[in-house]
Every structure is written in structure tokens, then in C-alpha cells.
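I have a structure I would like to understand better, so I am pasting it below and will then ask my questions one at a time.
Missing here is one protein chain; the remaining ones are kept as they sit in the complex.
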Amino acid sequence: MHKIIINTKSKIDIVNITKDIEGIVKKEDVKSGIVTVFSPHTTSGIIINENADSDVKTDLKHIFEKLVPFSDNYLHMEGNSQAHSLSSLVSPSISIIIEDNKLMFGTWQDVYFIDFDGPRHNREIWVQVISK
Amino acid sequence: MHKIIINTKSKIDIVNITKDIEGIVKKEDVKSGIVTVFSPHTTSGIIINENADSDVKTDLKHIFEKLVPFSDNYLHMEGNSQAHSLSSLVSPSISIIIEDNKLMFGTWQDVYFIDFDGPRHNREIWVQVISK
Partner (left out) sequence: MHKIIINTKSKIDIVNITKDIEGIVKKEDVKSGIVTVFSPHTTSGIIINENADSDVKTDLKHIFEKLVPFSDNYLHMEGNSQAHSLSSLVSPSISIIIEDNKLMFGTWQDVYFIDFDGPRHNREIWVQVISK
């Protein structure tokens, strides 16, 4: 298993981790298989989305903020129930195909760590490469 | 890796791809493992849901359309930020179990490609079969 460590810079932050995952896939030298990308935190997730227009990231943050209200008579004392629920909706785990030793994405896709409860130091992403 | 190519026929369209995936699993002749089903587009996803009453599909489309508003001062110029966010919420990747050379589903389950930004020609679904 491999670990990527990043810092996030705002409450909801979307950080491109594609090059890190590609580096791991290259190092493992697996011709055909999958890679499972996993966030070990309960207030973040892993998403795949557009890599071209950064406005998509801004719109995603806006949409996620509105989807679940920040305050709503929640019981959890830490005040981050919005972030916990967005983490479960988005999922902390995603699997991507490897073929010909490469991470397989569509033209406009990249993989991102999304923090719903930032900014934070030392957010981890765990990566497992599985051969076919 | 295998590719399935389909056309979608409406803005939100839910297309059953179970027989295609079953055909791939049969051809690969894997006794026990998983299959990862992946959409290489940023405005679509892969879901598993009910295969019996087509009203469920109609209700799902209605619910997804309402969950994220189509217009809301989004920045992204292509006007499909709703579709991008639903793609991340639903996920473009899902893994299904293979056992005894068969795709393992509950009685009422099938696997679907869901387009949030159709109608489109040549939507692809990528499929990787992993042996246990």
C-alpha cells in the first residue's frame, strides 16, 4: 500500500492527485488491473471530474455546500455533520482501471481528493494497486 | 480492458448494461473475483438499482433533477455543472462481485449507465475483470 500526504487550504478543497497515483502505478509496473484510491478520513472523499475548466471545481464546491446545510440542529458536537454526510455521499473509495501500465481516464477526467472539513494538514490518501 | 459503446436518448437517461457486462465476464472465464465498471465521462455515472418496475427509473430521474438545481449562478460556461456534480455524487466507478463464473446480483438488481448530460452518441463504459 502507498500513502500520499497533502495539505488542504479551504473548508471545501478539491486537490488533484492524478500525478501521484500515476507515479505509483508506474512504480508498481502492473500491466493490467485496477487501483483502489482510499481516503482514511471521515470528512473527505475521492472524486473523478473535469480537469480542464477550473470553474467546474468552483461550481462543485458551491453545489456540495448547498446540498447539505451546514447547520440544522445537528447533535454531533464537533459541528461538522455536513462534512461527514458529504463524505458518505461522495464515497471515500474509488477504483480506476489500469491498462498497458497506464491509469485509464477519459479525456476530461482526473482524480481528486475532496476535503469537506478543511483546511487541514497531513490529509492522507491510501493507494492499492491490484494486478489482473 | 473491454469497452461498451452506447447512445443515450434524453437529458437524464438510464441504460441497462447488465447483459453487456455479463457477456464480458463469461468471455473472461473468471471463476471468482470482481468486475470494475467505469464511465470515462465527467457528466455520467454507473448505478445499480431495480430492474423490475420501470417507474423506479422515472422516479430516479425526477429525484436527481431536483437534487441539484440546473441553474444557480454557476461559473462553468458549458451550462452542465448540474451534470458534473451528479456524476461525482453517484460515482463513475462501481465494483461487482463474480462468483462461479457469474455476475452476482440481488434478485431486483441490474447495473446501469446513467447519463446526466444527454442525449449523446458514443458514450463509453470501460470494464476490467479481476480474478481473485
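Labels A and B are assigned to the chains in the order they are written; within every chain, residues are numbered from 1.
The working rule: contacts are C-beta pairs under 8 Å (C-beta built on N, C-alpha and C of every residue); 3 or more make two chains touch, one makes a residue touch a chain.
This structure is a prediction, so every number in the text was calculated from the model and none was measured.
Q: Among A:49, A:91 or A:109, choose the residue that contacts the chain missing from this document, as touch is defined above.
A: A:91
Q: Write down which of A:21, A:47 or A:129 is the residue touching the left-out chain.
A: A:129
Q: May I ask you to list the residues on chain A that touch the chain which is not drawn?
A: Touching the missing chain: residues 1, 36, 38-42, 67-68, 72, 74-78, 81-82, 84-85, 87-89, 91-93, 95, 124, 126, 128-131.
Q: Name every residue on chain B in touch with the hidden partner chain.
A: Against the left-out chain, chain B lists 32-34, 47-50, 53, 55-56, 58-60, 62-64, 66-67, 89-91, 94-99, 104-109, 130, 132.
Convention: only the chains that are shown with their structure count from here on.
Q: Compute the distance, rounded to whole Å, between the mean C-alpha positions of chain A and chain B.
A: Spacing between the chain centres: roughly 20 Å.
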